[in-house]
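Only one protein chain is missing; all other protein chains are in place.
For clarity, chains are labelled A and B in written order, and residue numbers in each chain start from 1.
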Amino acid sequence: MSFKANKEEPLLEIRNLKVNFHTYRGEVKALNGVNLKLYPQEVLAVVGESGCGKSVTMQTLIGLLPENAYVPEGQIIFKGEDLTKKSKEHMRMLRAEELAIVFQDPMTFLNPVLTIESQLEEVFTLQKKLLIEASNLEKTQGDVKFTDLLREKSSDAPQTNRKLARKEVKRISKKLCVDILNLVKLPDPERILKHYPFELSGGMRQRAMIAMALARRPSIFIADEITTALDVTIQAQILHLLKELRDKIAASTLMVTHDLSVAAEVADRIAVMYGGNVVEVTSTRQLFKKPLHPYTQLLLKAIPNILNPVETLESIPGTVPEMVKPPPGCRFHPRCPFVMENCSKDRPKLKEVEKGHEVACYIY
Amino acid sequence: MRIYEYIIRRLILLIFVLFAVSVVIFYLLRGFPTGIAPWAAYINSKMTADQIEAVIKAHGFDRPLWEQYFYWLRDIFQGQWGLTGIWAQGRPANEVFFNHFSYTIELAVSGVILTVAIGIPLGIISALKNNKLPDHVSRVIALAGYSTPAYWFGFMLQLVFFYYFSLWGLPHLPSSGASTLGVSRITGLPLLDGLLSGNLAFSWDEFLHLILPAFSLSFISLGFLARIVRASMLEVLRQDYITMARSKGLTERVVIYRHALKNALIPAVTLTGIFFAALLGGAMITEYVFSWPGVGQQALRAVFQGDSNFLLVYSLVFAAIIVTANLVVDVIYAFLDPRIKY
Partner (left out) sequence: MKEQQSASAVPKGEWEARLADIKYTLHLFRKNPLVMAGTIISLFFIGLALSANIIVNPNLALPTGYTGGMYPFERKYMWSAGSIINWGPNIAIYKGPESFLLGTDGWGRDLAKMIVLAVPVDLYYAAIITITAAIFGTFLGAIAGYIGGVIDEALLRITDIFFAFPALVLALVFASLPQFGRSLDTLALALVLVWWPPYVRLMRGQVLSEKEKPYVEALKATGAGNTRILFRHVLMNAIYPILVQVTMDFGGVILTFSALMFLGFSPSPALPELGNLAADGYGHIFDAPWVILFPGIVMLIISLAFNLVGDGLRDVLDPRLRR
């Protein structure tokens, strides 16, 4: 799993993103200046404890922040445009065609009274371009598979302004549904399509959700803690699936998780978040070999090593900062074993300390 | 199949409930030491003591209570529901009941249609514009409906739409009763009969008579329905799968109509079912205020006369309707929500 860094333009760049929430108890400063770069065709894992802001970052990215949230500062640059300034309608279109997200708990995130088919189909019917391409391909090739369409999107095919009849749309969608379920390795797709979410197992539901995301042929595929609600064996299967799909889809993946081992499994690079900031970003290998930020170091020490069992488990002293009145300066400083004077004054910025390795810490 | 088992179980329960209700009412109306004698409904002040004795014997009021009950049971199974009192010319109780029942059905159906047609959109608007002006306005309307005294509202409607309108020379709605034009009896439902037999003038007249009482009924219940729909929509809109639907890039319209509504309307449907059943008991007050010849109006008279025969019929039918409605609603619920299994 090599990574391509610095040679290409980032597909997505988040600059100094701050997000606050109005709540009864005060202003919650959830994101405190997040900096992140996502390059084409890479898998970037965003790792951190609960409450560090990873999910909020994703929500801001796709434009689905709740009503009481606002962005006081920062930018999200995607394909040359700042997403924080875009209208809801624009974000909606992006969600339909470019930014796909898969959520954590497939039980609650799938509509219980609609069949898998209807929930999958509606994703296809949104995409006129895709349907037209599929229809064209079908005419030229005689048949069309979803995987063909995956390749097609990269080329900006000239839009033929054809309108497809509703029956046609339904037929093609149904076909693509079956295809895509095969892609995510769901057995017997025809039968599954007719089922309701509660009739499937957790792993199958998760695969269906992944299918719904892939159906958009997204540029960015976001996986928000998708393995957290699954047991370990299913988790392994899903991760395996993701690795397989990686070659087929031309997307970059943002993998949000709190589990470092999951990150290690699939990611090219890892970004560690704490208290609303990104504190370290580097390749997977580097992170495990030479963690620079104190938080990362403590995290890695806390993972029990199966080869060298020890008597006591290491943990990080203290608790996660509360977000209404967060600690000034570097938000980790109250728990940091190497805390220095200026740690409590100003927040350290992310700096590139060595090639492809950024840290936000005053030690460096 | 599980669901058939379930239905059968509930039907057995229905029979049990009917028995229990009949016993309790029988006792209350005939055995309980009230101020009204059980035979009071069947005599008038002109009768001699002997005639009164005869009436008592004829109805069996002189026998011990439990014996009366068994005779009554036996009579029922033979289709004899007893005779009504003087107030209804002593006709068989079930005949009186079912004659008027069709009017009650008419009223109940119209009431429900209006309630649903206004109440559900009101609730949806309230939920979508939560805590903004449309929400407050529809909230007040809904709660006002719910807080209006039925007797008062009916009269106000009559006052305005009949009296004042005719005073002001506007076309006015009839104030009370059902249509007095004749119609041939096909289904028993006057409005339909008019349409079916081509007597459009009658149907129109009936319709006009129906407007005010139906509206009076629905105004009161639509508030309740709107609140339930609102609460249920709000609950649904918080769910994760709605976030998921939005994250797919679906338009807000699709999210609401396709994903949210189907889930949110389930409680509303069940509630409407129960409403309808309750209305079939004859919305007594509305029928009283509008002199609508339905079952509720008759029951009211029977209550004041202490006519146990009629009230027994009424109570049993009412109990049967409620329990059946509960069952139907539960079954419908199972169809709407694929997760429910019995």
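By definition in this document, a contact is a pair of C-beta atoms (placed from the backbone, for glycine too) under 8 Å apart; a residue touches a chain by one contact, two chains touch by 3 or more.
Given the structure is predicted, the values throughout are model-derived calculations rather than measurements.
When the omitted chain is restored, the residue from B:Met47, B:Ile86, B:Ile113 or B:Val140 that touches it is B:Val140.
Interface with the hidden chain, as seen from chain B, comprises residues 13, 16-17, 20-21, 24-25, 28-29, 32-36, 131, 136, 139-140, 143-144, 146-153, 155-156, 158-159, 163, 227, 231, 234-235, 238, 281, 284-285, 288, 299-300, 303-304, 306, 311, 314-315, 318-319, 322-323.
Rule of thumb we're sticking to: only the chains that are shown with their structure count from here on.
As a whole-number value, the distance joining the C-alpha centres of chain A and chain B reads 55 Å.
Within the complex, the chain A residues that touch chain B are 62, 64, 92-97, 100-101, 103, 105, 108-114, 122-123, 126, 196, 198, 209, 212, 216. The touching residues of chain B, counted against chain A in their complex, run 239-241, 243-251, 254, 258-259, 262-263, 336-339.
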